[in-house]
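Remarks on the structure that follows.
Apart from one protein chain that is not included, each protein chain of the complex appears where it belongs.
Order of writing sets the labels: A, B and C. Residues in every chain begin at 1.
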């Protein structure tokens, strides 16, 4: 493959000590597809400049508006911006760049309100830019393999989904003990939602990506366990999907079903995102903490374990790996897969080429809107203590 | 320990090919605490006799009424009866023996109606017999260890329970393809409930046993996926417990929470009963298919893995094991633990001794009534598609 | 299957507190194929009688000679004797019963000298009795599945064997702290060999059973780590097998190769017996502490996990299981498989029937002699610090 000029990327957010900003930067570096050349690393221009110098980033700005305007005006301005701010800033920052034709790679959840999310969908469509959302867990090669196996009918018609994501880092009030990240993530104004927003949305995205199913209804129990906390830190959700396998009549109803549960107060648990999908012909099991294996329990015959790196995996899974079997890949590589696909798509657009279909495999602005709808719907169901309509179609 | 005469035990049910009858017989034999001397193995007296001969059982009967009457009249009659019939027969068979002062070890779920369950509670109390229910999974030593750790406060105040039990053996309509067991288990008259009754009740029992928590409310999604089936084969249940850790006010409500989900249509899954309990100080994880390990994830410090057979386990766990570490024990041994504790308690009563407190560790008739209440409540919640009251106190 | 009279079995050894005697008794009881009716449980006749009473065993003797003579003289004398004494007594006890036409089920290793082992081979052949050696680990259903897969060529021609067995219970001098079992097992006179005899022989048996390969040469490093101990507590052995896959010429030599290592001083390790066999087409992996799964890593394609209880396992594996998939079986059940096969073979001989070929699947007196030869050869290699001839053919 001949190589054109690497893309120029900017970053908003990701100041000193920010966890997710560092992750995005490594994801950018791993494949060398883009160079980080500009950023707003602090609202204080001096601090922003100092951190840029630390990072070896040429151009530092004190605000995203200034950066958007200045970069759009340069001949060698950025092709794409990476947004790694707290959630409530995603929308305004994104609009500033989209409005100037600059593509966006944005952290999740996309926005703190559905109105914001839908406005973003419309803006992206109008501007014709690329927008990628870093639901990084669907970047894992074996998650892509799971999606391919479901699509190929290997487990038959899907009947049951169990999506779960447990963490323990918010089991105590660390937001009051100096954790900056915990502080904004537990602030309803800045985060929009707590466990549901931060990790429930990942579980929703993972289940949707693998199964392709659309939610119909849900019933959520949304909780706050840590005294004094103003946001949800635990949620359990009953799921009903459209269509699916169950028959009509009697006690039976249509559509696959499932459970999604997430918690940030599961003390001692690290980052336990899991998905199980059972269909008429078998069950698929994947776990983020051991991401290099995907188990298929067929209805008949032996369990099969798919492992990363093998030649007989689906094209999307092979496209998303860099190492042979047994040389494990992990979180950074999966994260970088979202970037690599989005960046190659952006480069193709820049160069007037059709993107490689394999590169179009990244979470979109519509996925982001659906995620925000899920979060808001679950919160509402929790408040009402009742089943609610969960079907959603993004604005056309 | 000096050894008194082994108990004499009878069996109702467990004819040729019956899975659970064979399990009960091996559980009886493993420890040699009782000898199987009488049984009704078929409603056809000739067949009953033939099967008794196969099994080396002395006395065969054609009906449980006949057996109860005859055995009660003998000097060397049975001390205890094991009931391994389909669910709907548990109550009448049990009453026949209880009424004659004969103790009962009964398969689960206890009855098909709550009225039956409560009548049984009263009968057992009046007769003063021992009644044990074979919720065999709480017989595992490391389940007992989990209970002890919770009771000792090792994981702090319990906040979240995830109990799950998945199987795949009913993913197709095997009840119409010659499986006798599937036939009665999917017949609402004979089984009372499907997945909820057969395995959901085990998950409920396991969670209650380990945590000691009492349910307050629940919201269930109860499903039937296999076309033509007249009983539930999948259920997901949101749980709220009384008391517990969450604070009052705002979006917050009192009491631990949780999820229980069970399925018999998870194609390819074998017998995947799991429990996770998170408290303020850590999380406990146990899985039936790998029963010799119990994981404790403390809020701080390294994960600890408790293994069966070690001297530093809780007394109840040590009391329930027969082999040193690394020599795995499994399903039969756990099942036999319910028997062993119940039989030693029955022997103590027979001999006028106080039972060893460690022997009193088996599921009781009250546990059985609570289990039936859970099943019925979940079914009702599913029908109403709403949260329902799930609190329960057995009849005094 | 119509059932004839259960066999009558006697036991020599297995007094109060003896670990392995209790295991043998439970293995006998689990299937109900034999009833324990006689025994020598102590060389003190009073103690022997008292323990027999504890166990509900009718006839107690003070010596094995007395027992052999008395039982042989009775119409209702034992059909078979179970020998669970320390190793050095296996041979004289076995001869006493064999000489009277009584079949033998004997603990391992078979004898403490090769001469004793070979004399036993000859005695068994002359007497025409059944002799089974309780190499219980080959009783696991998935070990039998592994053997069947190798025999069927699923992994092609075998090239490499890794057999290992680690324990930690002798990491300190427990033999001087009151452990009776440790005392005789570390006494060269009573045990013959230490780690090599107690567990190395299991590893050798397991590898031979699964692969069918015959040893050609070996080079052993035999060690004693615990100060003051007079017997080996750790050994590492290089293995060369006859025939096999490697080509002739150059640096290359014929025959599969391998490693066997065993240790009783691996502090903290429980009972970690493992086998890996690699052939030209794939690798099989089995581990005793998780006995319900057998992994097959094929040269191409996904790993397959064979699980116990499935209908598509080999006949020998299905013959050796009692529970459906997901209902785990473990140590006792595997142990009982050696008994069940041996007892059914003994019953067939008693009844003048041809034994079921599936029942003939238990370790024989010839396997025992080969095991003793392996132990003695490894000890010799360790003393000489050199490769030695390890080929062996039992006496004709």
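Quick notes
Simple rule for what comes next: contacts are C-beta pairs under 8 Å (C-beta built on N, C-alpha and C of every residue); 3 or more make two chains touch, one makes a residue touch a chain.
Every value quoted in this text rests on a predicted model; they were computed, and no experiment measured them.
Just so you know, the chain we are not showing touches A, B, C across the whole complex. If you put the hidden chain back, the residue from C:8, C:160, C:202 or C:370 that touches it is C:160. Of the candidate positions C:8, C:108, C:144 or C:240, contact with the hidden chain is made by C:240. Screening B:152, B:312 or B:351 for touch with the missing chain picks out B:312. Checked against the hidden chain, the listed residues A:6, A:62, A:298 or A:394 yield one contact partner: A:6. Contacts to the hidden chain, counted on chain A, fall at residues 1-3, 6, 19, 22-23, 25-26, 29-32, 53-56, 167, 169, 269-272, 288-292, 307, 309, 322-333. In the full complex, chain B touches the omitted chain through residues 296, 300-307, 310, 312. Listed here are the chain C residues that touch the chain not shown: 155-156, 159-160, 162, 164, 166, 168, 171-172, 219, 221-225, 227-228, 230, 232, 234, 236, 238-240, 245-247, 250-253, 257-259, 261, 263, 265-270, 276, 278-283, 296-299, 303, 382-383, 385-387.
Everything below uses one rule, namely that only the chains that are shown with their structure count from here on.
Chain centres here are means of the Cα atoms, and by that rule the chain farthest away from chain B is A.
For the self-contact between chain A and chain B, the two sides draw on mostly identical residue numbers; the shared fraction is above half.
Rounded to whole angstrom, the centroid-to-centroid distance between chain B and chain C, based on C-alpha atoms, equals 36 Å.
Inter-chain spacing, taken between the CA centroids of chain A and chain B, is 42 Å.
Shared interface positions of chain A, i.e. residues touching 2 or more other chains, are given as 296, 303.
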